[in-house]
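The other protein chains are all here in position, but one chain of the complex has been omitted.
For clarity, chains are labelled A, B, C, D and E in written order, and residue numbers in each chain start from 1.
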């Protein structure tokens, strides 16, 4: 299940389409759009509502027998609760994108939006310990704008990415918003370096965990509530 | 291709067997054992020979049209050269194991051997930035001993792992030697936490990269030689 | 306003009583108990509900003209949203306790509970950058137990604190749960080092910010939603 | 007591005036100017003399029954000795300013002077662990110049601060010299973000520590000499 | 013995000439050029071959009774194996240069080449923990070009160094390639700050270790193979 923590159903559809291209034969993907909350997650308050939506979606998914989850919001809002609630693996698009980048590039950059969410990306980069290999840049656009038509922002994203390749020593680019999935192809063509979309990366990681028979440890941090 | 950087063919076979259980349907795995070099990689000098063997195996693999590589030596000896040489993805078992652990546990531990190789694990943990979430413990045994019969070392490995769960706050265990692959099942039963084997993890990651159409960035660090 | 993100009103009262002893003459303290959510915040899912309760309390407080807020939950659940929503200063008890400790001790320790919440304390310690000066220990007790009668846990808390003074080089002790406020006096007597309670610390910090005419920056991270 | 570690009495007066605006009703502030030493602290050698002056002032203050101390020199020269000598709390203006900034902004910047003292600010930023959230910039002016008339340097300070807001992601500004206290008002008006003056911040922190009944731990680092 | 891990004998001669100027009276220096491998070390694969050449040279040197070794390749390729193999001290030019810089400057910069080797310098800077005091810049030139005539690159190196002095807060410059030794004099004249050449630095450090009666610890990491 791809969990979209905001109420914009069109984003869920776009993200699902991208994720399906990376999924293994036999993997069935379903999308979940937040029933309540905010249209886009762009502030600290939005993250509170987004986390609640993620938790609700996972609880519903567990009732349906979902095998694993990818949370489709850069910043990994609600992912800790998802790991706790889900019987199977639950992976955030940000941690998936960063882990993927670390395998194929020495240094890399996140291009996210809007600028006020920079700290949400920083939080995950710090959690994964990749601050020495990753810079974060933001373009001045809102999530809703990008979700409505990512192509209109291609030039801005490409500009930020090129600056990172030149000035930050970046060698790969991570798309810092689920709404940017449509830019993978055009950006790869323009930049000539790997362009990583976290939901697609997350799908392959959940698949890989399932094939290894692995899921979240229940030893302490993600123990079941009440245990 | 699973690249074993030492000359012990029996290790290649054991590792391949474990990796096949995690591979997706349709993935064909082949093993490569070092033609020259050292029987086991346990010292700084061994790592020099191991890296050369990895480079040779990848160069041979490229001639055969191999799609991707997992280097089966904890410490990721030769992995940087493999990334540079291979057209497709090349992943070390250590970076694969650590990335996997970070998705399913807040803190984790590596159990490796012999003690003199602790710094080889530390090097990869530091490269991935996971020093704040990962401890490393060693049992007092040689690689050849373990490869000859990992079961004889189950008690020692389990003891080190239990100490990490209790004292280090670890919530998952990484097997720090390709020769320990046979211990995944017994250890999982004993410990009740996820036990991660890096070669299996690496196979799923190479599969995932291939499905995403991603390979190593050629922008700078891993540019082709001469470019 | 002292914001208690859980629904246990008795905790609000205890915390308020402790905070009043540290408040300056003229400061009027009011408590807010979560109307909905969880009785105690002890898991990742609980934190999602706690954050929502914090946001609701601050939104209500803004309507009442509250000057500043202290969030009374170790781990600082919902504090980022509180900073964003409140016109005046909003401070978490964890960041307040840590900042205070750093002024009066070279190294210090947090004693929190239950063990599964260790990562919540670690998150704030890392955010403040004090990982090189602070250790975190947990006693094996639940928040509800401690809130129902902290005195019953005095021995366990003192034991953990003494271990930190001896083994970690700690020179001061931070109480890692709002429900432990009643232990400040007895622990100080037993340990002979400063014992810091975060809600009291937070009250003096909000007072200090107000007297300096300072509040949360609206420049980016905590800009008002929609701006 | 506000301890000015240099011999420029006019600086003591300016700093006192600023600090009084932030002090709580009932707090009585006195200033101490170094009797011997250097007119301004701008080098490593100056810091040695400044530290001696701080120690002398605190020893004199203890004889007078002073309740707490703020050391008014960016870089916190002599503050460790002050903590050791004083029965009550002793706080450096740098640590006070940084702790305050961390409560109201995600990232921030210090504007200090002259450039050769950058490492003095870095030392305290590193001690507090805030290197991931704080940049440091210097203007090309001497302490004496600024103390003689901070207004003449408003443009330079504002320019450095604006660069930090734009390029460093800073969201608040710390004045990196006690002689800049008069710039708080004008800079706040120009920049539209919080401007933090460390001596004022330190006064509120000492007040807060006193109200919590806290002072420096005598457990080890700051034990009384001879103990 | 000065070990040149590449097959370019002219580089060995240049490096030896520079090292002799720093050697103490009575120190006899010999050079060793790689018999097999690559003409210059500029990629990950080159490093594998360079490390093998270093190991071979040290093994030959031990047979000759060499007292100590300096490995003359920025990035310290093969130095871990050299420490393991040599009875006496073995020091890399990078660790020697960085340790020297840390004694005479608060911050410093490495100017290396070509850009794709930046991560080789970063690896040693991280190993020594000097990332907070050192930046790394690269000029766009190959090792062979520089070795053939460093003077032709003086302007480019000086430009990178000046940028570091102005923008990075650097106060000293490290030459990031053994082939740049001839630039010490001209660069010192141009820049007016210390210019550090790692092979010369390494020679004095090996001399110092020998006079202190110190060599590599055999306790674990660098224990003799088979022990």
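Quick note on the criterion: a contact is a pair of C-beta atoms (placed from the backbone, for glycine too) under 8 Å apart; a residue touches a chain by one contact, two chains touch by 3 or more.
For clarity, every value in this text was computed on a predicted model and none was experimentally measured.
Novice: As a test of the contact rule: which chains in view would the missing one touch?
Specialist: B, C, D, E
Novice: In the complete assembly, which of E:40, E:117 or E:216 touches the absent chain?
Specialist: E:216
Novice: Please identify which residue in C:169, C:186 or C:213 touches the non-displayed chain.
Specialist: Answering carefully, the residue with contact to the hidden chain is C:169.
Novice: Among E:55, E:138 or E:196, which one is in touch with the chain left out?
Specialist: E:196
Novice: Just the residue numbers, please: which parts of chain E touch the chain that's not shown?
Specialist: Residues 22-26, 83, 89, 91, 95-96, 99-100, 102-107, 128-133, 165, 169-172, 192-194, 196-197, 200-201, 204-205, 207-209, 211-212, 214-222 of chain E touch the chain that is not shown.
Novice: Go through chain B and note every residue touching the omitted chain.
Specialist: Interface residues of chain B facing the absent chain: 118-119, 126, 131.
Novice: Going by the touch rule given at the top, which residues of chain D touch the chain that is not shown?
Specialist: Looking at chain D, the ones touching the missing chain are residues 42-49, 51-52, 55, 78, 80-81, 83-85, 115-116, 118-119, 126, 220-223, 225.
The definition used in the following text is that only the chains that are shown with their structure count from here on.
Novice: Which chains are in contact with both chain A and chain B?
Specialist: Looking at chain B and chain A together, the chains touching each of them are C, E.
Novice: Which chain is most remote from chain D in terms of Cα centres?
Specialist: Max centre-to-centre separation from chain D belongs to B.
Novice: Counting in whole Å, what is the centre-to-centre distance of chain B and chain E, each centre being its mean C-alpha position?
Specialist: 31
Novice: Take the average of all CA coordinates in chain B, do the same for chain D, and state the distance between these two points in whole angstrom.
Specialist: Taking the mean C-alpha position of each chain, the two centres sit 51 Å apart.
Novice: Report the inter-centroid distance (CA atoms only) between chain A and chain D in whole Å.
Specialist: Spacing between the chain centres: roughly 42 Å.
Novice: Which parts of chain B, given as residue numbers and ranges, touch two or more other chains?
Specialist: Residues 83, 106-107, 132, 169, 220-222 of chain B touch two or more partner chains.
Novice: Answer with line, ring, star, complete or other to describe the graph linking chains that touch.
Specialist: Here the contact pattern is something else, fitting no line, ring, star or complete shape.
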